[in-house]
Structures are given as C-alpha cells and as structure tokens.
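Every protein chain but one is kept in place in this view of the complex.
Right, subunit A next:
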Amino acid sequence: MFKHLLLAIDGSDHSKRAAQKAIDLATLEGNGTIEILYVVAGNKSKSDVLQYGDSDSASRKRKLMLTPFEEMIAQAGIKYETTVLHGSNSAAESIIDHANKNDFDALVIGSRGLGTVQTMVLGSVSHKVMKHVKMPVLMVK
C-alpha cells in the first residue's frame, strides 16, 4: 500500500515531524522506501549565494541540512534517496510536478503552520500541494 513514499521537506521542525511520520508509514508493511525532496525555490538561490558566498558552499550547506533527515531514515532501516530541485518558480509547483511525474504511493509533507496574514503573503505550500497532487497526501502538523 505505502511502499514508495515522497517526503517533501524544507529543513524546518515541521519537516522533522513529517519525516518521523514518513518513517512510521514506511515501516507499516516493511520494505518501504522514501525519497527526500528539497526544492530551492524563488529567491532562495539568491539569498543562499549571498549568505554562503557561492553555489558550491550553498550546496554544501544544503547537504548538511539534509543529513539529519537521511540519518533519521537510515537508522530506521529504510532505504532512501535524496533529490534537490533547483531554479523553480515556487516550491509548491515543483513538489506537485515531481510527485505527479513519478510513481509514489503517497506524499508526506509538513505544514509550516503560518498565520492568516503570513499565508496570504507567502502562500501555503501544503495547501496548494494537497489540491493538485494526484495521490494520497499526509500533511503533518
């Protein structure tokens, strides 16, 4: 049922909780696999390059950010792979696109838990994803 999972993360605490739930889900039947997806969206490239100097350093920082997630999943004895998507217009669109183009049994995603005003300005990634992804979605609060 839930063998091949897509776990979309942004490095926040919400994603940590989402990762835990993804592990729970993947171990239900055993033999599950998880693909971790991180999207470098919008102006993230610009602010990362400014903050870390160049693209290589920015990539290294992202790898460091992803490591705890990979370790979490590896420790649970689950096979995983990591995908980082670059240059996208919006994180939501990239997640939707990647999810629908590949064969996943479910998508697990954390909710940022923004307020009304923040959601209005930033837009809710998880809400958009829920609406357009053609598979079961587990939104972790």
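The criterion applied here is as follows: contacts are C-beta pairs under 8 Å (C-beta built on N, C-alpha and C of every residue); 3 or more make two chains touch, one makes a residue touch a chain; residues count from 1.
Keep this in mind: contacts and distances are computed from a predicted model.
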item	value
Protein name (UniProt record) of the chain left out of view, among "NADH-quinone oxidoreductase subunit J", "Membrane protein", "Sodium-independent anion transporter" or "Na+/H+ antiporter subunit C"	"Sodium-independent anion transporter"
Contacting the left-out chain in the complete assembly, out of A:S12, A:N31 or A:S55	A:S55
For subunit A, the residues touching the chain missing from this view	40, 42-43, 45-55, 58-59, 84, 86-89, 123
